[in-house]
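First the structure, which I've put down as structure tokens, then a few questions once you've had a look.
A selection of the complex's chains, in situ.
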Amino acid sequence: MRGSEDWRQTFSGLIPPGPENRESMWAQMEELFPVYRSLCGPGFLQSLEIMRKYLPLEIVEFPTGAEVLDWTIPPEFKVNEAWVEDPDGNRILDFAKEPYSVWIYSQPFEGEVDKDELLEHVVTMPYLPDAVPLRQAYFRKAWGLCMPDNMLQRLKPGKYKVKIDTEHNQGFLRMGEYYLPGEVETEILISSYLCHPRGANDNLSGCVVAAELFRLLAQVPDRYYSYRLVIWPETIGPITYIDKYPDRLAKTIGGYQFGICGDDRPVRIDRTKRNNSVFDRAAHHAMLLCGQEINSRKFNIFGGSDPMHFNSIGVDLPIANITRAGSSTEGGYPEYHSSADNLDLVSADNLLGTLEIGWAACMAVDRARRYKGTYTATPFLSRYGVFPYQHGAGVGGNATIIGEAYYALMPSVDGEQDLLEIADWFDLPIFAFDECVSAFKKAGLIVDADAV
Amino acid sequence: MRGSEDWRQTFSGLIPPGPENRESMWAQMEELFPVYRSLCGPGFLQSLEIMRKYLPLEIVEFPTGAEVLDWTIPPEFKVNEAWVEDPDGNRILDFAKEPYSVWIYSQPFEGEVDKDELLEHVVTMPYLPDAVPLRQAYFRKAWGLCMPDNMLQRLKPGKYKVKIDTEHNQGFLRMGEYYLPGEVETEILISSYLCHPRGANDNLSGCVVAAELFRLLAQVPDRYYSYRLVIWPETIGPITYIDKYPDRLAKTIGGYQFGICGDDRPVRIDRTKRNNSVFDRAAHHAMLLCGQEINSRKFNIFGGSDPMHFNSIGVDLPIANITRAGSSTEGGYPEYHSSADNLDLVSADNLLGTLEIGWAACMAVDRARRYKGTYTATPFLSRYGVFPYQHGAGVGGNATIIGEAYYALMPSVDGEQDLLEIADWFDLPIFAFDECVSAFKKAGLIVDADAV
């Protein structure tokens, strides 16, 4: 994209992500990582409380057992103690040391089982033999354990003592919310899921990038749209949101999920079902602006989690997924859903890179409105005091990209193309239009064709 | 396409073409080949009678002289005797030995002509000097002969005796029809033309593949659409059909012609004028499923014969042509429309390969319906007893393609995309959806948006 190499200098009025965001995100990662989380339970609440130190999230609660769409909110899950002792009395698994050892939402169990019976309840990850896989028993009744495959291979015959002391308690599904009002009530939804125990890349990375984005959005003085952040548990979170907030959905035009955002792969967008919505185009625009090639996948089977539900039947909201590796089902990364998904896998620089593209995408969406020119053909700009002489136009030299934007705008504001389509057509950063749009508006040369 | 390498195993409930179809088609080819056919006449009738041994075609008749659209049904054509003797009295041409020697629908003639006059009535094929070309005098009055170019080059001066004893009799244009009712009366038209004398590739191959297809379609227990096969003479056949069956046309949504289906070239589709109709897409899907690259041409000048009329003005039905070499005007094959178009040019394997793709295309069309989800966002599948655990989904492993189809279906049944578009989007065989569509229907999770 023309002008992408020095956009931070050219558009110096913007407040893009910087080193302080990098530090803030990493501090948050380190503080959140050790907490044991599940869909609902004390760890999820504790994690939201940690995040509130960085962004004043409001915590909302929905009681266990409530019907949401045709789902039911699960109980809170808590592990008091869980371990396995081998025939020699060695404690070979211990939740206290490795929280992945017990299935999330495992039923309690206590007893002595022989090796064969034990194995029916044990899952390993043969291609990462030292790692403990993540396994859950959501929405079904079962007990189970996870161990390194190397351990499984060395288990000796005999009786094993198993203790799984878990609780499934009446309680709450919790979401952390943050709302930034804009000029209009039409809103953009930004989401991320916080339900995995540990999981540095999947998905603390997504949560901290999404939250940091709102610290930046809060500094934008003239937001057009309103922005809402929701941090929830996967699947049942968005299902609950869709059920409980029809009024909000009616005002929402789409948004982004941030999921798996901290590894070394380039930032990618998993597009919406609409395939070419403003959110898809804005992410592409942001990649080009930030000097990255477009890295984009069409709507796919797992849809990056939240997008699967929002793009679906009866909701039809274009929510795209901003990610790096994406989930394992599409190539992904080998440590996905295992104890190896730790802080070594992610970096502060990668979080910052994802944040930059996410921020630029939101800035592009916010500007991607439709304008209608009030003039015929070409206005005599000098009469309105808006001629771009200061940008090299009209005096025989070459106009800068800000000067070019005046010329690009004039024939294009037909009330049908949005400003992002215009910017993409002329291969200009959408920020290059800030000045001329503002000047044309003030002069009455264009009016908002999108007014809500 | 994912899953194409072992689709016959994966979708074991289907009844795809097999060795018995191969044998049946070849037997039919051998029996049909020696018969001398023309648009209307005893050979056409005899050929339909042979085909009835394999598929119970109904024979319908339209009398000579009837006006159909602005055409007129021609008389029946019959050759009693036709030969040429050279100045030395050698019989150099004889219909009894080589039926291509006389133009189809040639007027009778008897007399002595010198070489120059003879040549005005003789056609050869210089690029295949040993072959006798196929030439006709449809819808105009002329007499004529065909010979190998090698023979023409050696003709000596002098008087030639010519006898062409042909009859143009009041009689009938005949079609062979076969109808398979489905769940709805909406019908798919499958056609082929049987009017060429001999012509193994053009076009006995098309007739036997089309007829064999109906032996397979008859075994499909749950056809959605009704299927109609018509075997007719080229051009005047479809013109008559269009004139005589407006009620059928009103119920027809499109279909396929099978023409030139037995040579060694890969199966090809000559697309409909609409260019991206379900029949076009289904043929592409079938090619990928059957492990062949898409081989496709846009609607062209000769349109593969029947498609030219059906895709045209006032009819506008998307009929595509399933072929191999296609007609000579687009590259084609050198033996086209000559005595060299014999059984050596075609093989039972090639017929089977064309049948497989034609069958798979019909199976895809039959499934390519629009469904509308009755749920919001994502249903809680277990509640309906339809969760694809048995296909590896939801238990931490990788789902099979049948399992993936559940996830592909859920966000996509918007009542606008048809199932083939959904399958193509997710690069899945449409057969992978049979289970989830059936389960979702039974559970009331989707309803038919196409109901006629």
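Chains: A and B, in written order; residue numbering restarts at 1 for each.
One rule holds for everything that comes next: a contact is a pair of C-beta atoms (placed from the backbone, for glycine too) under 8 Å apart; a residue touches a chain by one contact, two chains touch by 3 or more.
Owing to the predicted nature of the structure, the values given are computational and were not obtained by experimental measurement.
Peer 1: Full complex copy number, with 2 in place?
Peer 2: Number of sequence copies in the full complex, not just those placed: 3.
By our rule, only the chains that are shown with their structure count from here on.
Peer 1: Taking each chain's centre as the mean position of its Cα atoms, how many Å separate chain A from chain B?
Peer 2: Taking the mean C-alpha position of each chain, the two centres sit 52 Å apart.
Peer 1: Show me the residue ranges of chain B that touch chain A in the complex, using the header's touch definition.
Peer 2: 372-373, 375-380, 382-383, 396, 398, 404, 407-408, 410-414, 425-426
Peer 1: Flag every residue of chain A that touches chain B in the complex, lowest number first.
Peer 2: 69-72, 123, 133, 135, 139-140, 235, 238-239, 242-243, 273, 298-303, 308-316, 329, 337
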